[in-house]
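Working notes, beginning with the structure itself.
Omission of a single protein chain aside, the complex is shown with its protein chains in their original locations.
Naming follows writing order (A and B), and every chain is counted from residue 1.
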Amino acid sequence: MVSAPDVHGKSADSVVNPMLPALYTIQRVKRETDDTFTLELVPESDRHKISFLPGQFIMVYVFGVGEVPLSISGDAAGTVLVHTIRAVGIVTRVMSRLRRGDKVGIRGPFGTAWPVQEAQGHDVVLIAGGIGLPPLRPVLYHVLSRREEFGKVVLLYGTRTPSDILFRDELEQWRARFDLEVHVTVDRAQSGWRGNVGVVTTLIHKSSFDPQKTIAMVCGPEAMMRFSALELQRRGVSTNSIYLSMERNMKCAIGLCGHCQFGPLFVCKDGPVFRYSHIKDLLVKWEI
Amino acid sequence: MSTTTPLRIELSAIDGIISSLRQQHYTVVGPTVRGASIVLDEISSTSDLPVGWMCEQAPARYRLIKLPVDSLFAHTVGPHSWKQYLFPPILRLFSANRNDGEIRIGDGLPGSDVPGAGDAVRPYAFLGVRSCDLHAILIQDKIFGGGPYQDAYYRRVREQTWIIAVNCTLASATCFCASTKTGPKASSGYDLALTEVITEQDHYFIVEVGTERGLKLLEGLNHRPANESETARAAELVEGTASQMARSLETENIREVLYQSADHTRWEAVAKRCLTCANCTMVCPTCFCATVEDTVDLTGMRAERLRKWDSCFNMDFSYIHGGSVRSSVKARYRHWLTHKLASWIDQFGTLGCVGCGRCITWCPVGIDITEEYRAIRDTTLTNLVPSSTEEVENGNA
Partner (left out) sequence: METLERILAEHPFFKDLSDPYLKLVTGCASNVRFEPDKFIFREGEEADQFYLIRQGRVALQVFLPDRGSITVETLEEGDILGWSWLIPPYHWHFDARALELTRAIALDGRCLRNKCEEDRSLGYELLKRFAHIMEDRLSSTRLQLLDLYGVRS
């Protein structure tokens, strides 16, 4: 008789239900900018402790309100789960009002990771746009924790205005390091801003890395990623060495609900991190 | 397993099958007449089946016709499909209770005392599963149970479900399973497969046995090996059904044709007709998209998450903060058809279409998937493939 295939030989009864959230407690809330904040979460029980890879995401549930996919912005080697969240929808707005001690449900981690292994021995170029910086921060933590295993490391970060800059203190620390090249730029400056003005793609030709031995990881709005990838190619980086993190509507995060389809791909399980060469044709098919 | 010789059972044995399954606490679900159509619902005897009814189907048209015989399965598929039992239109995934700042979340599965996807359900026995629908179930098996993550509800229910298939002895005008190679004869995946034979003097069923439990079910019932002419008669009827099918889907190179056709003008044309009502996705036996809905009661203490069928024709389906990825009708129709007939192959190794024809019948404006694909294929094949080979030849000359 035909029956559903077994997972690891377990019967249906012992299979962990991937749709059931585990409870986590908020340990710390940090306001980053007007609309962006960081939550640090710890599991209610050790049984639900998770480990993740940089680039993976979590489904975070607010009691009775809803669930949203959130990238992880903390250190994969750390003991807390860190999310940096921009309050743009109902769930994230409610989340922005949560306080220390409040509980949320989490499922995950899900999805593919940034190629930190593949990047070993290479120059690493991280290009972040807006809220695309948090998903790349775990890569930077990883790379800095074993700095000698990587070539040149470059972080290019573009955001809307100076007041939208995330992780200012850390950016200053990173910028002060001699083994890290950090450029920050904004699209719109206010009077008195002495930093860079211009889109993040303009920083690509100004930074020093060897295109032949570079792994580039790009995260931000889709158009920003497309143009960054073109600029990287113009610098001579192969399409195989460029990685993007895609965003689509997600409900289940496990490839069952159909929402995140991107051509034949499910962003939740085939992504969110994709090799650019793998998706570059899809990226220029509108409304795919 | 399957036995080599088909068996013959009499009309009365169908009631025996139903009552025996009911005695074993299965909810027997089968086709039944409700209003002006044949739907699926719990049945308790053959009198609940659409006795003497057949259906006439055409694009945007469905009606029942009374026959002068007491057939049980002279109809074809209706607006319902079996997915509504294995993949319910609304399912409570989990509940969460809040008390003094403490939250308990559970899914009703073993180890959880809070209701959810694991809530008790009586096991099902499906009677009258057509080959197209059986293939649809096998496809959903891959979707919900074939990957690294599984649908806990689907697996639990599916593992116990009986499938008693019925081979089609009549095709509707919207059927095209012969071309998708998913019917009209059930080939595997069933416990029992029946072919209804009605002659002037006789009304019997040829039974093919697919499982041990299927064979065991027949033990208490009157049956004997079918003789050659009985088997031949049944085979003839089913073959006749295949040749009745006026519609077809040309599946050769279907994936390549569609992947080359994202900018085809036909999408604009069909978008002018499509109402994005989502009927096609609701009646489709393989469509599996779902959304979730979070609710909280008035006390604020009890929350639930419901999973509900969703459709790629809905505007919200592809929403990401600020807008929808597929906002045009053209893009949504293209996504649906391309998913069914092309990207499904990449995702699950099979077509997402089983040729049941429901989307044609139940489309309020009668959009026909076979016609839409043919229009794209005809122009794509003539425009793209031959011209590209010509260019190569010219280029080499």
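Basically, a residue touches a chain if its C-beta (ideal position, glycine included) is under 8 Å from a C-beta of that chain, and two chains touch if they have at least 3 such contacts.
Because the structure is a prediction, the values reported are computed rather than measured.
Participant: So which of A:Arg160, A:Arg175 or A:Lys213 would be touching the chain we can't see?
Facilitator: Of the listed residues, the one touching the omitted chain is A:Arg160.
Participant: Given that one chain is not shown, which residue among A:Gly121, A:Gly198 or A:Gly236 touches it?
Facilitator: Missing-chain contact among the listed residues: A:Gly198.
Participant: Among A:Gly55, A:Gly74, A:Gly129 or A:Gly258, exactly one should touch the missing chain; which is it?
Facilitator: Going through A:Gly55, A:Gly74, A:Gly129 or A:Gly258 one by one, A:Gly129 is the residue touching the chain not shown.
Participant: Determine and list the chain A residues touching the chain excluded from the picture.
Facilitator: 35, 86, 88, 129-131, 158-160, 164, 185, 187-199, 201-202, 205-206, 220-221, 223-224, 227
Keep in mind that, in the parts below, only the chains that are shown with their structure count from here on.
Participant: As a quick test, compute the distance in whole Å between the mean CA positions of chain A and chain B.
Facilitator: The mean C-alpha positions of chain A and chain B differ by 38 Å.
Participant: What residues of chain B sit close enough to touch chain A in their complex?
Facilitator: 93-94, 96, 98, 101, 103, 105-107, 109-110, 112, 116-118, 138, 141, 143-152, 154-156, 158-159, 188-189, 191, 210-213, 262, 288-292, 294-296, 300, 303, 305, 307, 310, 312, 317-322, 325-328, 330-331, 334-335, 339, 342-343, 346-347
Participant: Touching residues of chain A toward chain B in the complex: what are they?
Facilitator: By the definition above, chain A touches chain B via 1-5, 7, 12-15, 17-23, 61, 63-67, 88-89, 101, 103, 105, 247-249, 251-252, 254-259, 261, 263-264, 266, 269, 285-288.
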